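One chain of protein is taken out of this complex; the other chains stay put.
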Amino acid sequence: MENKDIDAVVICSSTDTHAQIISEAAEAGKHIFCEKPIALDISKIDQAITAVKKAGVKLQVGFNRRFDPSFKKAKELVAKGTIGIPHLVRITSRDPEPPPISYVKVSGGIFLDMMIHDFDMARYLLDQEVVELMAVGSCLVDPAIGEAGDIDTAIVTLKYENGAWGTIDNSRKAVYGYDQRIEIFGSEGCVMVGNLKPTEVIVNSAKDTISDKPLYFFIERYQEAYLAEMEEFINCI
Amino acid sequence: MENKDIDAVVICSSTDTHAQIISEAAEAGKHIFCEKPIALDISKIDQAITAVKKAGVKLQVGFNRRFDPSFKKAKELVAKGTIGIPHLVRITSRDPEPPPISYVKVSGGIFLDMMIHDFDMARYLLDQEVVELMAVGSCLVDPAIGEAGDIDTAIVTLKYENGAWGTIDNSRKAVYGYDQRIEIFGSEGCVMVGNLKPTEVIVNSAKDTISDKPLYFFIERYQEAYLAEMEEFINCI
Amino acid sequence: MENKDIDAVVICSSTDTHAQIISEAAEAGKHIFCEKPIALDISKIDQAITAVKKAGVKLQVGFNRRFDPSFKKAKELVAKGTIGIPHLVRITSRDPEPPPISYVKVSGGIFLDMMIHDFDMARYLLDQEVVELMAVGSCLVDPAIGEAGDIDTAIVTLKYENGAWGTIDNSRKAVYGYDQRIEIFGSEGCVMVGNLKPTEVIVNSAKDTISDKPLYFFIERYQEAYLAEMEEFINCI
Partner (left out) sequence: MENKDIDAVVICSSTDTHAQIISEAAEAGKHIFCEKPIALDISKIDQAITAVKKAGVKLQVGFNRRFDPSFKKAKELVAKGTIGIPHLVRITSRDPEPPPISYVKVSGGIFLDMMIHDFDMARYLLDQEVVELMAVGSCLVDPAIGEAGDIDTAIVTLKYENGAWGTIDNSRKAVYGYDQRIEIFGSEGCVMVGNLKPTEVIVNSAKDTISDKPLYFFIERYQEAYLAEMEEFINCI
């Protein structure tokens, strides 16, 4: 923090340390890239943001999916009116396997730890705020997650400020890999983003037609997005 | 009804006549195929069913989608455990254009007229009852539908007796055609059914890759299902 | 043939009887639909056509694939210039299993029995004559086919009158079903037709992504085409 040659810091430590490091870095005059979320407690988030504003430094929170070429293109198509006025948004987001129970316990729960990305995506895609939401869910994947006080399967229905509706579904375990799909339906059409696969190989066998399952997890799926995200941060500072 | 050579009747008249004709046909000893719904009023449905039971005739209600080869195969895969224990069901059902306002007024509303098929599909796919549901919706397609006392866009979240969750989304107007997709996600995988297209033509142009939009509406999409449905009725009687 | 109430005949008997029946039907003043080929011997074909012309009746040869909605649309797109000037045509045509050896012996060989459809398709797609061709092939599927004097795997390269090139590949045995694909590549793009499948079901499993194999054989694949073909015949007479 005291090194004058360093202009910026990238915070990838555990969530409970984020707010404190942000404040320290801001005071030291460093620009900050911080992995989501800033904190699990809104007052800590406010403190961190106040420190950032006071110091006049830049803070970027790591919502990597905004930098994915497919999601970005979908958003741009919506913004330029390709599908008319949005009526429905659908976000599917399923992990290939649950995190360790030790992580679940400090994660803040499925909504703050996992669906946070989808809430961000929901706002990003329409460039609108969500004004209302209903959440349901339960523990269907692993009872140990329930014992840790969390759920592993959840559906949220949300309403946008301009009247559109959205649904998000999350599961902590999709055996076929990282399932990351979106769909925006409007008065003039529908934009969809499907999953990415490691190869374009298709096998026609005597039994069926076989292709790859989706990329395994976020490292594989959002490789391009992570690079673009960091480039954007560097361009901003 | 008095013609002894006739074993069965097929009722395709308007909804408000169904219950009465069912009772008459049952009394005349005819087997009955009746388009959905039997009535908009549960007491009328009960009367009709009582008449059918008393007469010992067979009654089949026209849930054509159960006879669609794709949905049928999806259900069979779920039944034989291909995707393990079901956790999430997702049904998308969007019409290419709204019916005339005169029809909207007597239709019973989007849930009884349109989503009724999806409620049936939801039960059919898992062979389970739904124990709880939350419905939201509004009028986004055409204000005249709102003036007629109905909505044109709706999302229902539902809970199955065994703990799985489901969502259904409906729109009265998908400019790209009849959008009929389902997805059942479980502990061991996911089964999806996509839309059908009139041809398998793909055009690679200097601008993009173009393929057909989905089949226009139920007549085109469920042609095979209607035939199979009627065959099933004939086989049953 | 003597029945005055009959306007037309449909000939589906074995190839060696076609030419004779055509002549008889023509003399009797009947319009004629005849399954391909008219004969294996060009002089017999000429005799049959002469009889038809003399009688002033109509003769349609059963090239069912011209009535397939996908191939028809591909041809129409080419005709209206969507892909510019055609440069390359590619036809894949593979049967799910070889016919009985007894049939192979009288079939006229793979080119007259099987690739005849693809030669017709090649001419149909560009509305141009083929001026030159090179054929290679061998017996890779079943030695018994070779012993019967035929081959079971063949590739033909052909040149169109306007300079475009084409390739056709045939196999008597594709274990995954009837493989019927075409592709026309031109100065402004490319039109492709893929295979049709019985359902639109996709399964995401822990191992891979699975969908249906193509429809089994011509009865399934060209059902719509056979109906349209017969309708066209009836409309013509």
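Should a chain be cited, it is by its letter among A, B and C, assigned in written order, with residues numbered from 1 in that chain.
Note that in this section a contact is a pair of C-beta atoms (placed from the backbone, for glycine too) under 8 Å apart; a residue touches a chain by one contact, two chains touch by 3 or more.
Not measured: the values here are computed from a predicted model.
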Residue touching the undisplayed chain, where the options are C:6, C:79, C:106 or C:136: C:136
Of C:33, C:67, C:119 or C:176, the one touching the omitted chain in the full complex: C:176
Touching residues (missing chain, whole complex) on chain B: 174-177, 179, 197, 204-214
Chain not shown, touching residues in chain C: 84-85, 87-88, 90, 94, 134, 136-138, 140-141, 153, 155, 157, 159, 163-165, 167, 169, 171, 173-176, 179, 185, 187-190
Touch residues of chain A, complete complex, unshown partner: 69-70, 73-74, 77, 82-83, 188-196, 198-206
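Keep this in mind: only the chains that are shown with their structure count from here on.
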Cα superposition angle of chain B on its copy chain C, in degrees to the nearest 5: 180
Numbering shared by both copies at the chain C-chain A contact, with half separating same from different: same
For chain B paired with chain C, centre-to-centre distance based on mean C-alpha positions, whole Å: 39
Interchain centroid distance [CA atoms averaged], chain A/chain C, Å: 52
Sites on chain A at which at least two other chains make contact: 174-176, 179
